[in-house]
Every structure is written in structure tokens, then in C-alpha cells.
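In this view, the complex is presented without one of its protein chains, the others remaining in place.
Here the chain labels run A, B and C in written order, and each chain numbers its own residues starting at 1.
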Amino acid sequence: MTKEFIFKVKVYYEDTDAGGIVYYANYLKFLERARTELIYELNLNHKILKEKYDTYIIVRSCNIQYKKPGFFEDYLNIYTRLIDYTSSQIVVNQEIKRKKDLIVTAKVQLVTVNNKGKPIKMPNILINQLKLINSIID
Amino acid sequence: MTKEFIFKVKVYYEDTDAGGIVYYANYLKFLERARTELIYELNLNHKILKEKYDTYIIVRSCNIQYKKPGFFEDYLNIYTRLIDYTSSQIVVNQEIKRKKDLIVTAKVQLVTVNNKGKPIKMPNILINQLKLINSIID
Amino acid sequence: MTKEFIFKVKVYYEDTDAGGIVYYANYLKFLERARTELIYELNLNHKILKEKYDTYIIVRSCNIQYKKPGFFEDYLNIYTRLIDYTSSQIVVNQEIKRKKDLIVTAKVQLVTVNNKGKPIKMPNILINQLKLINSIID
Partner (left out) sequence: MTKEFIFKVKVYYEDTDAGGIVYYANYLKFLERARTELIYELNLNHKILKEKYDTYIIVRSCNIQYKKPGFFEDYLNIYTRLIDYTSSQIVVNQEIKRKKDLIVTAKVQLVTVNNKGKPIKMPNILINQLKLINSIID
């Protein structure tokens, strides 16, 4: 089992809709913020990946379940867990919770492309960092 | 096979990100616009459903694949097809295309809830309209 | 007095917030959509400006008044009127209305920059098109 990363968000007006709850697309913003922070935990960032490795991490697929609504002014925790990676893709499970309440679960598949959008192998530095996460926890 | 509804969107600055492409969460906005217009095709709207039937249609799950990037100033077509419905849920397949290019596919599961967020059976008027779509096409 | 351009938008869930009304930042999206369509009316688009003229039109200032709320499922009209231009800036007045009701007024100042963000003179093709709008109406 791999390490789990936790990232906190707060629900502002911008995140809600006229139904009084978090708009369904906006959870994908929260999920991406958490994945971006995970990249930082790996001592990388998007600027380095782009400028040194001509590498962009993009989402290939996202399977998201909406379990309970999130509300305005909620404090939410996002749990991100690496469940698989190869040289060409990363798969993470993400959960959004309000205290114990499960709000959203998502399985997100990420791939790396160059500046022309062509799929490429991940740079070694990224793979090595991912290995490190795994080895720590196994 | 059921009828397919087509809805057009144009990609504005607001829809893109620093990668120069449509931001992955924003496709969910496009998909919802198309589903909202489909509700209108059924001679319903969210205000009627809310005020006359205390019914809100919410997304329970969304399984989305990103096939190719969408770009700033693209004209995109969204194809929505009803693939299943019962008294408690609707399932649609949606595709976003730029001419022949497939950009996104998504399978979206919708359920109806009341103003307390409790799952409820769909009002008959909604079910009858869905039947009508199917019968026309079968 | 110069010609007025009209652009229509519809308020979807994504545009609203938990107050049940259009979120205040989202009107700026509507205003930009209308200005983008105005660029098209001038037989230009952002891609041409960027690729042929290394020119980006950016907002320098925006003075916006919120008169009445816009609601979910509203149909809104955006009226855009050129009120001043020089070789280095364009100023437009924009109004958002629901039928006769004035929802928003805004005065927006636009300037042109190159790909490094440095202010540049507008390409002649843009100035000439702006002149044309004025001469038609005067």
C-alpha cells in the first residue's frame, strides 16, 4: 500500500452553484490542486517538467462518483493515493471527505506528453520519485 | 437506439488553461450545458422541475475519457444519447467532437433528489418525456 | 455614436453560486465572450492576431457595476459599444440586460501586448477595422 497525501481545500462562493452545493465540475479543480501539490512533494513542479524535460502531465481519464454534496464554507480533505504507474502512465485514487463523510471518490489516469501533445515516456526523475513513494511504504 | 441530441459550444479564453488547451474540468461544463438543453427539448426546465415537482437532477457519476485536446477558438459539437433510464436514474453517453475528431467521451449517470438532497423517483412528466424519446427512435 | 454589438448568453448552473444568482466574476466571462465575438465581426480572430501579428489583446482595467442579479436559466443580452480607441488602447462600454432589466454595466479598457507581455501598437489591420466601425455609424 502506498502513502496517502492529504490536501485541504475550503469551499468558497466560486465553487458552488444555484443548487446551494459544490458544482460537480469544480471537484475536478480540487482534485487537480491536490495532484499538483503531490508533484511538489516529489520535489518537482510543472515549470521544471516543462522547461527541463518538455513534459506535461495530462489527464487521460477520470472516473468520478458523487456520494454526498459539499456545501458552501465546508472544509474538505482530499486524499490522494498512487495505485499504479508505468513509464507511460500514473493512476491515482482520490477521495474528498468532510470529516468522516465521503463526498467524492475518483480514479484518475495521467499520462505525459510533450509540447506537441505527443505521448512520451516519463522523465526518469519523475519515475524515480514515484518509486521512492512506493518503496517507503511497501 | 435512441435519438442523438447535438449542441454546439465555442471555446473561449475562460475555457482554456496555461497548457494552451481546454482545461479538463471545463468539459464537464460543456457536457452539462448540453444536458440542460436536452431537458429543454423535453419541454421541461430546471425551474419547473424544482418549483412544481421539488425535483433536482444531479450527477451521481461521470466516467470521462480525454482523447484529444480542444483548443482556444475551437467550435465543438456535443452529442448526447440516452442509453438507459429507470424511475430513479438516467444514463447518457456524451461525445465532444471537433468536426470528425473525437475530443472527449463520457458516460454520465443522473439521479433525482428533492430539496433536502434525498433520492426520489422521477416525476411522471419526466419519465413520459424520456419514453417519448425512445419510442420515436426504436 | 458607434454601432452597438449584441451577443446572447444563457445562464447555466456553472455560472451561478449558492446565493442562487450569477456569481459576480462570471459576468466578466460573459463580457469577454461578447468582445471575442466582436473581434470576429471585424474579420479577425485571436489566432490571426497572435500568429500573424504577435498581438494579444488584454484587459488593462474593468469598472463594473452590478445593478440587479442574474438568475439561473436567464437569457441575457450583452451590448458592446466602442467608445474610444487609439493606436495603443481600446475602450468599450458593455451592458448586460435581461429584456429591459439592466443587470450589469462595465467600462473595459483593452491594450495590445506581444508574446512577452510588452505593450505594443495595434496592428494596422485592427485599427482600420475599428475605424470602419466608427465611420459606418457616425
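Worth a mention:
Just so it is clear, a contact is a pair of C-beta atoms (placed from the backbone, for glycine too) under 8 Å apart; a residue touches a chain by one contact, two chains touch by 3 or more.
All of these numbers come straight from a predicted model, not from anything done at the bench.
Of the candidate positions C:N43, C:N63, C:S87 or C:N134, contact with the hidden chain is made by C:N63.
Considering the whole complex, the residue from B:T16, B:S61, B:T80 or B:T112 that touches the absent chain is B:T16. Counting the whole complex, the residues of chain C in touch with the unshown chain are 19, 21, 24-26, 28-29, 32, 56, 58-66, 68-69, 117.
In the full complex, chain B touches the hidden chain at residues 13-14, 16-21, 23, 25, 71-72.
Those residues of chain A that touch the chain absent from the view are 12-14, 29, 32-33, 36, 45-47, 72-73.
In the analysis below, only the chains that are shown with their structure count from here on.
Mean C-alpha positions place chain B and chain C at a centre distance of 29 Å. Rounded to whole angstrom, the centroid-to-centroid distance between chain A and chain C, based on C-alpha atoms, equals 34 Å.
The multi-chain contact residues of chain A, meaning those touching 2 or more other chains, are 19, 21, 25.
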